[in-house]
Structure formats: C-alpha cells, structure tokens
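Only one protein chain is missing from this complex, and each of the others stays in its spot.
Entry: chain A
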Amino acid sequence: MNQNSPGHWNISRRQLLRYSGVSAAAIGGSSFLVACGGDDGGGGGGGGGGPQSSGGRLVHGATGGGAKDTLDPHQPVTAADIARCLNLYEPLLIWDNNYELQPALAESVEPSKDAITWTVKMRSGATFHNGAPVTAEDAWLSIRRVADPKAPLSAGGQLSQIIDFQSSKVVDDATLQIVLKTPYAILDSLLAEYTLGIIPGGEFDPSKPVGTAAFAYQSFEAGKTSTFTRFDDYWGESAFLDELVIQDFADDNAKVNALQAGQIQTLDNLPYNLVDTIKGAGAGVLTAEGGQWVPFTMRVDQAPFNDVKVRQAMRLIVDRQAMIDQTLSGYGSLGNDMYAPLDVAYAKDLPQREQDLDQAKSLLASAGVSDLQVELFTGDDIGSVAVPAANLFAEQAKAAGVDVKVTKKTPFYDDDYLSYTFAQDFWNTRNYIPQAVVGTFPPDQGGTYNETHWDNADHRDLVNAAAKEVDETKRASLLHDAQEIEYNEGGYIIWGFRQQVDAYGSTVQGLEPSKYLPLGNYGFRKVSL
C-alpha cells in the first residue's frame, strides 16, 4: 500500500504532511452512487458575495515545486503538481469538500454482494480536452497504467495487488467490470484518489497533456509557471475563469508578499504565523478541518513501552490543547490517540483522553518505572511541527517525573527510521482501513511504516474483516472494535490533527473549505473574480 513512484519517496513522504497528499484509500460513503451532476457553484469564500461573473485570469501561488515538477496525472509530488493535476484531470469518483465520495467521470461504481466484482458505469457526455469522448477503455487503461504490478504509481500500490487483470474487462464503451482477487469493500475509495485521473488510452504525453477537468493545458515550465484555459465542453458546470495560472513559490514570504501586492489571487498552505498579516492586509483566510497528524510513536515490543501501563501513562502526560496552541498556533483539533478522524467509522464515543499527571505517576509506579528516562528522536524533516512538539512533550513530562531527552536527528528518515524506540512521524489524511494496514500491520502484510511494531492479531482480524464487509453498519461496528483496541493498548500518542489554512485575495469569490485538499480541493472551477 502507498508505494510512491520510484525515487520520489523521501521527498514526497515529507511533503505529504504539508500538502495533504496521496491518501491511499478510504471508506466511501455509499457504495451506491447516484448520478447527481456537479456540485453547485457555491458563493462562500471571498467576502464579497453576490452573483459570480465569468471571465478573468487567476494566478495561484503554489507552495514548493522545482525541477522535478510534472504534469503526469499519476505521479504528482508537490502542492503545485497536485493543484495542476486536479484542474486538468479527473478520476472516476472524487472526494468532495466533506471527504465523501462523489461521482466524477463514473456515474456509479457498484460492488457485487461479495465485493469481488465491481461495475463502473461511465458518465455519458464527458469528453477529453481533445474532443474525444471518455470511454470505459480509457478508464481501464488509465487504471492499468497506475496499477501496473511491475511498477505501480502512487495510487496503484494497493490496486496492483488486488485487481485480477485477466478477469477484469471492458464490457462496452460505458461499462467497465473490475474483478478482484480478494473481496475488497472499499475499492471505490481507491478509485477516487486524485492521482488516478483518466487520460485517453491511459497514455500520458508530456508535450500535450489531455484530461477532462474544467481547465485545459496551455503551457508548463517545471519549477516556474503553468497556464490553463477554460474548457468550455466540460461535462458539469464550466469554470468562470478564462485563464488559470499556477505559479511555483519556493519561499513562503515571497508567496505572501505576492498576495498582498495583488500579483497572485490565491495561495495554499499559509504559514500560521502569517495569518494575522494576511487578515490585516484585507485578504481572506480559508481554514478547513483536516486529518493530518504528527504522533509520538512508542515501540510496543521494546522496554519500557512493552508494558501497556507505561504507554497509557505517556498518553496521560500530554496536554493536548497546549500542543495544539503552541505547535499549531491553535489551528488544530484534539486527538484521542486514534487516527482517521474524518472516517465515518471514527470512534467518537470513546472518552476524550486528557492530561492526568497523578494517574500517569501511579501507572508508572505500578509498572516499576517511577523515575523513567527515555530518549525521544525527532527531526526537521518530519515537518515544522515535530521538533517544537517534542520539546513541549519533554516539558510536560517533567511534571510527571519522566525525564525525556530530546534528540534531534538530521536526517530523521535514515536507516534508523522504524527502529526508534520513541520517536515521531507524520501521517496524512486517510481513512481507517488503509491507515491501519500501512501503519499497524506487520511489514509482510502491508505495514510498510509500522513505527510502533504493533502486532495484534485480534486488531488485524477486525480490520481485514471490515475490508471485506460491504454492509456499512457492520463495517463501522468492526472498525469501532478495532479502534477501541488501539485506544486502550496502541503505541501512538495522537494529540491532535492539523487544520489546513490557505489564503485568497479580496477579489476572489466561490472558495469553500475542504477537509481533503487545500483551497477546496484546488477547486478553481467554482472560483470567480
């Protein structure tokens, strides 16, 4: 799961946190997707209100980007790549602003009762930028490109393992039948990743990229600027803007200055410390709930954390609100040592864990480690939140008599990664099942990044059963039990989830916050000036 394109792993892994990047999969809302056309062009965002008017040229300032920039729909890395990707290409289904599945190029994606055979009905009337209609053949070839078992691209890690390529077939122009090797009830969520855009014949031509989204390719220079024009034959409501420019920014200050000077109209990933500057300058700030987290990771197979009492004591030491206030400037929501807060199955009913130093001390005493000393590994390459959070944790631990020695490593992600007894890591917005697989399963069962060396057969069985369960209620109940095990015994300290903060100029209308990706999933189609 979650194998990125060859050679891009280190970079993308680090950037995923900030860019809310590749989430491998998620549980969808309904498996029955009713075609409902495009969303309404809402009027939120830019304070102006009033009716939106067509025309104009919007320049978006994207964070990062460089010589490695690509227009390849299936291997975007930076925020600039993702913004381009979402405005050029579309997958079969797509996550909406509430992190729920909506139909895009498919009108419906339905499983059989055993979740083995999935039928994709293509949208009628959708055309590529070159005028050709979108067929099931295009969709299948695009999926094959992404899920090539020999070299799966970023969205294809899981797909390449579960799709039965021999039995799957294109039934007719409008129907695709995907057959799986094992039941997988959330295949639809894998098909909704923005890294699975449908392209003609599944072939990417860098000199003339063709997609189906509301903007068509005009020009592209890696690390610099790319331009797009409105696609008038878009199957949904066409964009308001005539032209969209996506400009790479290597430096945060340059980006913010450009917005203040009116040279760009939107920017993603506004640094928290500049929020007040932007507001003071009359520009707008777009804040959205998110599911990204920077946990402390305790190895459950090594002393002292092999004793569940010690793990629980550590979880009781954290002052979660203080963590959010100090490391995220308040732009975060409370964590409860469970991940995937945006999943419909998130166990909201379990009591919120709060700092309780007395209980922590007594747990440590009963574990026989009243004068606990631990070394906490951290590093700048985890993200800007990591080191301040580690230092703050060391402070908070003092009050419970625990001596935490913070060791900053450069780089953190070296050969020792996944061997640290006590460390940090970052994770991106994902739903529960894919996150549980990649983060808590043994490596040979898909747990590529199991930092805590968590190996719990009961938990695993529940997750595997849920992945095969088509009935949503039953699935949620299985997942609730799985989460409860981790809540009581797990090796993560999850103190909070980061909010997404972006900014836009005073002339911009139509932006809505999204839990999935920055700037309302880079939804420039709905934006007007």
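Simple rule for what comes next: a contact is a pair of C-beta atoms (placed from the backbone, for glycine too) under 8 Å apart; a residue touches a chain by one contact, two chains touch by 3 or more; residues count from 1.
The rule we apply is simple: contacts and distances are computed from a predicted model.
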| item | value |
| --- | --- |
| Hidden chain of the complex, named as in its UniProt record, picked from "ABC transporter permease", "Iron uptake system component EfeO", "Acetolactate synthase" or "Acyl dehydratase" | "ABC transporter permease" |
| Residue among A:87, A:135, A:189 or A:260 that touches the chain left out of view | A:260 |
| Absent-chain contact - pick from A:132, A:171, A:250 or A:303 | A:250 |
| Chain not shown: contacting residue from A:161, A:227 or A:287 | A:227 |
| Interface with the unshown chain - residue positions in chain A | 6-7, 9-11, 59, 66-70, 151, 218-227, 247, 249-251, 253-254, 257-258, 260-264, 281, 413, 417 |
